[in-house]
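Complex shown without one protein chain; remaining protein chains in place.
Let's look at chain A:
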Amino acid sequence: MKNETIIERLGILADAAKYDASCASSGTSKKDSRLGKGIGSTEGMGICHAYAPDGRCISLLKVLLTNHCIFDCHYCVNRKSSNVRRARFTPQEVADLTINFYRRNYIEGLFLSSGIFKSSNHTMEQMVEVARILRDDYDFRGYIHLKTIPEADPELVYRAGLYADRVSINVELPTDSGLTRLAPDKNAMQIEGAMGGVKSAITQSKDEIKRFRHAPKFAPAGQSTQMIVGADAATDSDIVGKASRLYDSFKLRRVYYSAFSPIPDASAVLPLKRPPLVREHRLYQSDWLMRFYGYKPNEVMQATEADGNLPLDIDPKLAWALKFREFFPVDVNRASKERLLRVPGLGVKAVERIITARKHRSLTLDDIAKLTVSIAKVRPFLIASNWRPTTLTDRADLRTLLAPKSEQLELFGA
């Protein structure tokens, strides 16, 4: 390998890709290389092969094919008017890097994105070519995530889905006005149109596989998207609303949030303070509440404060509970699963354990303490055989009692 030049370009093109939040390699169909000539397997669960000091999982080789771009999106480090160093890989070089890393067990596969060079179609073709080399020439059976370009020909996007486990299209900003202002070359209608196209291709492929076992699989790990938080004026309420509409309309597997982070050579149109990282964390928590805890989007919105944003000092589940105290306390020995899931401090696993254990005997507060991290936090919200919170649930200073100490917050702070 031409290490000298490749390593420099890898540095530039990985650096340019680091603002993409997703690195997931989970949820695809099972495959392995036992009956093949090549390499690779996916067994359902994703694997994080390393963690960076930013706490993010490194599961995939996440690079751009090139960071040359004809678009001029203000939040993006690769925009046309930015002064960053530019580089590009050939499709063969990306495929070779992927295989070399994969053989050494560094990665689960490839997450390929790109700046737009020459044209949207040309770029998409080159990206599909990387996937084709991996799948056809190397018989690669690991994970491939392609970021597709909404402006590209639907036929190309379709081909991408046939090679990839997952495809994604970024909605970029939670509001249309934000998109118009900060990503003037992009168009919300076009982005959602492309997502709709991917959704119907996925549905159709699933249907065909039911009838013909060998029908081609289209993006078996589904599609996802990413929104930048804090680059425009959208509130958490707006963002949660937008996310839930996207989940509903396009059957997305995940909506990723990326706190707008200061980028080298930032555009002057972004005279913004960096949003606290904890805001992104709170949005992910609200996402979990909707996906695993049975909260409706409007219920998450109820947890926001007067300015439409989720509180930063406490998590959204606790915020909701403090607002709707009439819902509590919940009896651990009698309440339904749905009600138990609303208790701040009880996770999905703890709730399942409570439900199994209470079949055998009546549970005391000590039993619950063994199943949760902090009994002090959950105590005000539940009834056990030897415990009743009486006035605790209604105390006005409950929030101060339960909120983490402020110095802990500083860890996340600006």
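We take it that a residue touches a chain if its C-beta (ideal position, glycine included) is under 8 Å from a C-beta of that chain, and two chains touch if they have at least 3 such contacts; residues count from 1.
What we mean here is this: contacts and distances are computed from a predicted model.
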Options "ABC-2 type transport system permease protein", "Carbon-monoxide dehydrogenase small subunit", "Cytochrome bo(3) ubiquinol oxidase subunit 4" or "Type-4 uracil-DNA glycosylase": UniProt name of the undisplayed chain: "Type-4 uracil-DNA glycosylase"
Contact residue for the chain not shown (choose from A:24, A:221, A:371 or A:402): A:371
Candidates A:57, A:209, A:312 or A:375 - the one touching the absent chain: A:57
Interface with the undisplayed chain - residues on chain A: 3, 6-7, 10-12, 14-15, 17-19, 32-34, 36-41, 43, 45, 47-58, 61-63, 72, 74, 80-83, 97, 100-101, 103-106, 177, 181-182, 184-185, 259, 261-271, 273-274, 277, 353, 356-357, 359-361, 363, 367, 370-371, 411
